[in-house]
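I'd like to ask some things about the structure below.
Removed from the display is one protein chain of the complex; every other protein chain stays in position.
For chain A:
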Amino acid sequence: MSEMMADNENGRIGGELLSVDNITLRFGGVKALTDISFNINKGEIRSIIGPNGAGKSSMLNVINGFYKPQEGTIRFKGKNVNMKPDLAAKSGIARTFQNIALFKGMSTLDNIMTGRMLKMKAGFLSQAIYWGRAQKEELENRAFVEEIIDFLEIQSIRKTPVGRLPYGLQKRVELARALAMEPELLLLDEPMAGMNLEEKEDMSRYIIDVNEYFGTTIALIEHDMGVVMDLSDRVVVLDYGCKLADGSPDEVSSNQAVIDAYLGVAH
């Protein structure tokens, strides 16, 4: 807690960026999320954890508009939103997926360039003749994308079709594509799933760097407790679609309900 206060004082963490209020999501008779409320502050790394099937990914899907909750509201930057995914992107929410969702037929560079889609406004005639605005935008955005490529150290695979890349690199390209959108809120759905220790360390370093250099707010779903406890400013714990606990890593890890959910209870 004291660490968080220190962060608050030197200005890393600001006011509320996103707030989730009393969200309930049902699929037919199944309740995926029940009355969930929490908030994400500007500049923090916020983790969402919980056992399998707890509703973590559903929560992210609600935030960026894939699922429409039956009850509750989501406010982003103080505005009430109930949006479609493409509008969420426009308002500054980017995301990566648990199962990599890259464009397999395109090169790494093109994949990251698609992340710049919303920054490009040239009309289609300009694109057809590759002259004027379209050309200017292509080059400007290429320069920006190259900065991200440098940042994530993927220079050597720039022109490789992503389908041919190993798993760890694909995850990194997906992060690069999300970063290319210059998001205010970055949703990472299990960015380290299936990685070995070294790859996890790399990815953790990138997440911290993104947060520090770009000031991007990050919402993170992760199963590796070591990573979660080290990276997060605050953690929210879900189980069977209900919120179990919410607080700093220390508070959460000593919470009896959380320990019971993860380790089971003797009956």
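Assume a residue touches a chain if its C-beta (ideal position, glycine included) is under 8 Å from a C-beta of that chain, and two chains touch if they have at least 3 such contacts; residues count from 1.
Keep this in mind: contacts and distances are computed from a predicted model.
A chain of this complex does not appear here, and its UniProt-recorded name among "Cytochrome c oxidase subunit 1", "Amino acid/amide ABC transporter membrane protein 2 (HAAT family)", "Adenylate/guanylate cyclase domain-containing protein" or "1,2-phenylacetyl-CoA epoxidase subunit A" is "Amino acid/amide ABC transporter membrane protein 2 (HAAT family)". Touch with the chain that is not drawn comes from one residue among A:71, A:86 or A:212, which is A:86. Among A:32, A:74 or A:94, only A:94 touches the chain that is left out of the view. Of the candidate positions A:31, A:75, A:142 or A:223, contact with the hidden chain is made by A:142.
In the complete assembly, the contact with the undisplayed chain comes from A:181, out of A:181, A:231, A:245 or A:261. In the full complex, chain A touches the omitted chain through residues 64, 66, 84-86, 88-90, 94-95, 97, 101-106, 110, 113-115, 117-118, 120, 122, 124, 127-130, 134-135, 137-139, 142-143, 146, 177, 181.
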